[in-house]
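I'd like to ask you about the structure that follows.
Every protein chain of the complex appears in place save one, which is left out.
For chain A:
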Amino acid sequence: MLPLPPGLRLLLREGLPPLPQHPPSPPAPRPTPPFTFAPRRLQLGPQHPLFEDGDVHRHLYLQGVLTSLEEVAERPKVSEFSCHISGCSQVFDTLESYEHHYNTLHRNVCSFCKRSFPSGNLLDIHILEWHDSLFQIMAEKQNMYQCLVEGCTEKFRSSKDRKDHLVTVHLYPADFRFDRPKKVKSGSKHTSSHVEQGTSVPMDVSVEMAEQSQVNPMETGPEESMEISQPAASPSPSLPEKRLYKSRIPSTICFGQGATRGFKGPRKKV
């Protein structure tokens, strides 16, 4: 225990009283050798020995050796419930699994062609480039294909030019899954190298005037046999949607208690 005077916390809260002014000293004489001390503020770099113990402590915390800051709540099980999207028969017993399912399959889904996308941004771009005829018209006059990378404002004349940019400047893979060029040829079947998300049945063929995506009544869902169950897989479109429709939920809304969960269990020591 340190011998501290009482009342310090009070001073902290209420501020220091006016402290006695000490008589000003004459300017300090320059230190005479062999004495060299002069007070100075010290800047310490990342590898300074003073930081050693603190850095090790931080390391132990990350590796999970120390007690965690918060108690990790167990994921509570609820009684089984099913997804409320019509046509989807998936069942869940935790809110987390439902949230993930919903976000993967239903959240950023193109209402025209049922493809799902990882983010709202990619969905927006897809709708613009695949289902907006005005886009096609404007694309003939100016660079309309925007770069997919957040923070990059470049736009390009064509999908191919954009892909070249993604590959050379942003080091993206050449087969980036969320940058498929729109198919132009009719009668093309999906091959295993053209992996699309979700079904590929455009709801309204008449919307696309310049380039037609082929309505292939044989395709109701599974791509490269990875899809087991896809919702809304019916090949016969109901009322065609003329305006752009996006299914969006503000990002502040989340299901379950994702917010307070840190880690799902005791961390492993390596």
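One rule holds in what follows: a residue touches a chain if its C-beta (ideal position, glycine included) is under 8 Å from a C-beta of that chain, and two chains touch if they have at least 3 such contacts; residues count from 1.
As a convention for this text, contacts and distances are computed from a predicted model.
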Exercise. Of the candidate names "BHLH domain-containing protein", "VPS33B late endosome and lysosome associated", "Transmembrane and coiled-coil domains 6" or "Cornichon", which one corresponds to the UniProt protein name of the undepicted chain?
Worked result: "Transmembrane and coiled-coil domains 6"
Seminar exercise, completed: Missing-chain contacts on chain A, rising order, are 1-5, 8-9, 11-13, 15-16, 19-23, 25-26, 28-29, 35-47, 49-70, 96-97, 99-101, 103-105, 107-108, 116, 118-122, 149-152, 169-173, 176-178, 195, 197-198, 224-228, 249, 251-252, 254, 258-268, 270
